[in-house]
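With one protein chain withheld, the remaining protein chains of the complex are depicted in position.
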Amino acid sequence: MKSFWKRLKNDKVGLIGCIGVLLVVIFGLLAPAIAPYRPEQMFTEHTMQSPNGKFIFGTDEFGRDIFTRIVYGAKVSLQVGLIAVGIGAIGGLVFGLIAGYFQGIVDQVIMRVMDVLFAFPDILLALTIVAVLGPSLTNTMIAIGIVFMPVFTRIVRGSVISVKENEYITNAVAIGVSPFTIIFRHITPNIMAPFIVQVTLGLSGAILTEAALSFLGLGVQPPNPSWGVMLNASRTYMEFAPWTILFPAGAIVFTIFCFNLFGDSLRDILDPQLK
Amino acid sequence: MLIPVLFGVSLFIFFVMRVVPGDVAQTILGTDATPASLKQLRENFGLDLPLYQQYLNWMGGVLTGDFGESMRTGKAVLPDILNRFKLTFELTLIAAVISWIISIPLGIIAATKRNSKTDFSLRVVSLLGVSVPTFALATVLILILSLFFSYSPPVGYVGFFENPIKNLEIIILPAIVLGTSMAGAVMRMTRSSILEILRQDFIRTIRAKGAKEKVVIFQHALKNAMIPILTIIGLQIGTLLGGTVIIEQIFSLPGLGQLVLTAITQRDFVVVQGAVLFIAFIFVMINLLVDVLYSYLDPRISYK
Partner (left out) sequence: MYKKLMLPFLMILLLVFATACSDDKSSDSSGKDGKEGKSDAEQTLKIANDQEPAGLDPHKTPAHSSVRIYSKIYEGLVTFDENMELVGQLASDWEQPDDKTYVFNLVEGVKFHNGREMTADDVKYSFERIMDEKTASHISSYFADIKSIEVMDDNTIKFELEEPNATFLTNLTNSSAAVVAKEVVEENEDLQQVAVGTGPFVFEKWVPDNSVTLIKNKDYHVKDTPKLDRLEYYTMKEEAARLSAIRTGEIDMTTLTSKSAGLLEKDDNVEIKDYQSLEYSYVGFNTENKPFNDEKVRQALSLATDRESIAKVVWDGKAIITGPITPAMGDWAIDVKDEELYMRNIEEAKKLLADAGYPDGFSTTITTASTYADMVDTAQLLQQQWAEIGVKAEIKQIEWGEYIDTWSNKTADILIGRNGSGTDPDRAMNYFFSTEGSANVWNFSDKDYDKLVEEGKRTIDQDERKEIYDKAQKELLELSPNLFLVSPESYVAVRKDVKGYTPRAHNAEDIDQTYKE
């Protein structure tokens, strides 16, 4: 663990990413303390105001403070991203390892099921899941997670197959090391690089998918703020109230950006061959 | 492989469409509907039959090449799908090519100059591509072009073989938007995969033998790095085929995504089922292609 921090400290880019991620997390967690107003509070006398002393990021069509909504939105977006990617990544890791390691009939079954899931257009799959479970934030996260699972499974499986061909694995199999040990001790660490890159990409994908789903009414329910929802709603006002789109977009870009920087340096740090 | 997946998809989509709340008859007839007209319409669509029979009727048609007719518009489903597939396929292909042109060279440069300023700025740019939502990018693009350049894409869609120039003019903007959003991911995958390979023993050996860096990168590293890159590309093309919905909507393109989306909101079962089955078919074909490419690139992987 110690070496982890040391290595992170040496990687300035990764450090910037890490700080950025922490900042977003802190914003999300301490939203009530940081935000000057409540996210659903409407100042109907002050609709569509450009950034000023009272509302530093301006107000939206209801006269709600955009800064406040961005701060609260951090929480929603983080939740969506982490839980959805969590479901997709863990599921994908497990199935991908099994499929890639054992191959044969197990592989066939798992991959065909994943293909069925993946061959479904994302939005339709999410729509179905949410329609069956009912629209809510949690169900949206589950839906996005399941949509992501085949991607992770394929990537993990692909890497496992490629790693498995390495001599040290074939040797381990030959001397009778249990599959469990091989998978976790020898294969997993070696497939982490593409996996983590995909996780960081998945986080941005989740936040964006959430926005697309919100567009169809399957996402975060109003008046809860999520960046995707804010971005989507403000597209109409882009021309005469650019701040309504600028700040949510900025928040998304910043967050994804930091997650990715952090992810890149994590990739290097976790890579056993660099130790 | 083709058969079980398509069979699974057909079963899945068929039952899913029956579980999702909503009624096609009510959606078509709207507020003017009477109970009698609703019942009659459902009967006309054969929705009063037992589920297994509905499924068999549908599959029977599909196997003989008859995907049925849209409940909403009465249009034959398969010709419509094929027609729209041309557009979506073209859009996907051009977007993919745009993204490769941008991303693979940049990925290689970034990897070879790891942790340099070039690497860092390339990563920043690629990240921006990933992090801006395509719908926001598309709307901003439309707005800027019309406000500052008095330009908007032509409205009437024509196929490539009818009028290639107009067709490309229509396709190019959405393709650029999609391509940029894809480029980031492909570039990052290229960069990280090449770094991965460069660290491996056989590269060290090659280097130790005194091979030129160019040879190392292009002859050895790139070829080996292609597997994860291909995975990403395969996945992206697959996703795009069913996932260009938002871009198609913003640029008013009559593609597959629009067809599926409208059909879902209208609960037009026949169209949703047919389109999903078709997308699944294409998707499986692309996977097959990627798998075959795998075995070309890495002879150790045997193609079964």
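Points to keep in mind about this one:
Which chain is which? They are A and B, in the order written, and residues in each are numbered from 1.
Just so we're on the same page, a residue touches a chain if its C-beta (ideal position, glycine included) is under 8 Å from a C-beta of that chain, and two chains touch if they have at least 3 such contacts.
Everything numeric in this text was worked out from a predicted model, so none of it was measured.
Screening B:Phe7, B:Tyr55, B:Phe89 or B:Phe120 against the full complex identifies B:Phe89 as the residue touching the chain left out.
Residue in contact with the omitted chain (choice from B:Ser99, B:Gln258 or B:Gln273): B:Gln258.
One chain is missing from the display, and on chain A it is touched by residues 40, 42, 44, 47, 61-63, 127, 131, 135, 214-218, 221-223, 233, 235-240. Against the chain not shown here, chain B presents residues 20-23, 25-34, 36-38, 40-41, 44, 72-75, 79-80, 82-86, 89, 139, 142-143, 145-147, 150-163, 166, 249-255, 258-259, 262, 264-267, 285, 288-289, 292-293, 295-296, 303.
Everything that follows uses one rule, which is that only the chains that are shown with their structure count from here on.
Centre-to-centre spacing of chain A and chain B amounts to 20 Å, using the average Cα coordinate of each chain.
Within the complex formed with chain A, the chain B residues making contact are 1, 4-5, 8-9, 12-13, 16, 19-22, 115, 120, 123-124, 127-128, 130-136, 139-140, 143, 147, 185, 188-189, 192-193, 196, 199, 227-228, 231-232, 235, 238-239, 242-243, 245-246, 257, 260-261, 264, 272, 276, 279-280, 283-284, 287, 294, 298, 300-301. Touching chain B in their complex are the following residues of chain A: 13, 108, 112-113, 115-116, 118-124, 127-128, 131-132, 151, 154-155, 158-159, 161-162, 165, 193-194, 197, 201, 204, 208, 211-212, 215, 228, 231-232, 235, 238-239, 245, 249, 252-253, 255-257, 260-261, 264, 267, 273-274.
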